[in-house]
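One chain of protein is taken out of this complex; the other chains stay put.
Showing subunit A:
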Amino acid sequence: MASKSQSCSIWVGSETGILKGVSLSKQQAFNFCEMSCLSRDQEVCVLEWGDPLESEVLVGCANGTVKAFSTEKGIFTESKECGDATQGKFTGLAMMDGSLVTCAESGILKVWKEGCTDTIEINVGNGVCRMRQNPSRRSQVATGGKENPLKVWDLERPDKAIFTAKNVKNDWLDLRVPVWVRDIGFIPDSDKIVTCTGYHQMRVYDPSSPQRRPVLEAEFGEYPLTALSLPASQGTVVVGNTHGQLAVLDLRKGLVRGCLKGLAGGVRGLQCHPTLPLVASCGLDRFLRVHSLEDRSLLHKVYLKSRLNCVLLSSRNLELSGADLSGEVEEVKQEGEEDGETDEVWDAMETVTDKTNKRATEKAAEENAVKGPKKRRKVAKK
């Protein structure tokens, strides 16, 4: 069990309540669940890392419990009651200085401190769809939902939101544009926040600028965008919608850079790898897919038998198994050898500069050769 969980580099939560770990190096998926006492109210709603070393996974369930799963030991270590089913499902989990931050659909955002029973509680408004923590400033969280605009809260000053987004201007029929924030992302190295909406819009807000309206707005497709993720390379964002379309959008102009193909069902969870150009997506078609962002090709596809709700990627290299260092060393050596071979191949080849001229002359020669016999044939028939 321990070795299995240590080799897993992608964690997926399903609707049946099973936490699944996928190891790409071993090409296997493992189920981690408690003694096959499965039930639908244990449905996994959110997955988050419990600590920066990524040794613990926090699992938020539909019945209000938050379970901690240790990746090193391979078992659930503790479980905490953080609310009940009446408040709705969890929409966000975060860890801040050892205390747990949870947000439910009804809008109740609570900070649970270790040891003491009193909690800081904020009501962020009804119908929350997502709560996310700012990775660079751990005390800031953003929330948004249906008819609930984007709000950024500082947990050290929980009375009022630091930033509340203003709705865009009325559209061309002078009607109020409805608000439905489905997912939020913080752009690294800047203050900006990206959101994707249920009305197939992607918006960028800048709290440091005086305007509370979005700085950039872009539309994609005709279906609600359900998930969003920011890749390691700056300037782009990956979004997914309910039809199974994944697109890479440009953040400078708001254009579609390209689409990732393959999904058949609605996207529920998306995450980009922190350093490599990879994105993992999971959805209602019961598959976990890993695409490469450079050439938009499908790298891995894993069938996990239940509908998947959320995905969590570890920062280490997905291809290598994290457990044994010797394995890493061997693979590094292999890469070195391959480089050496390719160098030899390059040295053996001729330089390319002359080839273009040769090609032009060869082409002309070919054309002449083709034209020649044709002319001769015509003459003969006459």
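Here is the rule we go by: contacts are C-beta pairs under 8 Å (C-beta built on N, C-alpha and C of every residue); 3 or more make two chains touch, one makes a residue touch a chain; residues count from 1.
Basically, contacts and distances are computed from a predicted model.
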Practice task
Given the options "EARP and GARP complex-interacting protein 1", "Protein YIPF3", "Ribosome production factor 1" or "Thioredoxin-like protein 4B", say which is the protein name UniProt records for the missing chain.
Solution key: "Ribosome production factor 1"
Fill in the blank from the handout: Only one of A:Asn31, A:Ser55 or A:Ser139 touches the unshown chain, namely A:Asn31
Completion exercise
Interface residues of subunit A toward the undisplayed chain are 16, 18, 31, 36, 38-40, 198, 222-224, 226, 242-244, 261-262, 264-266, 268, 284-286, 303, 305-307
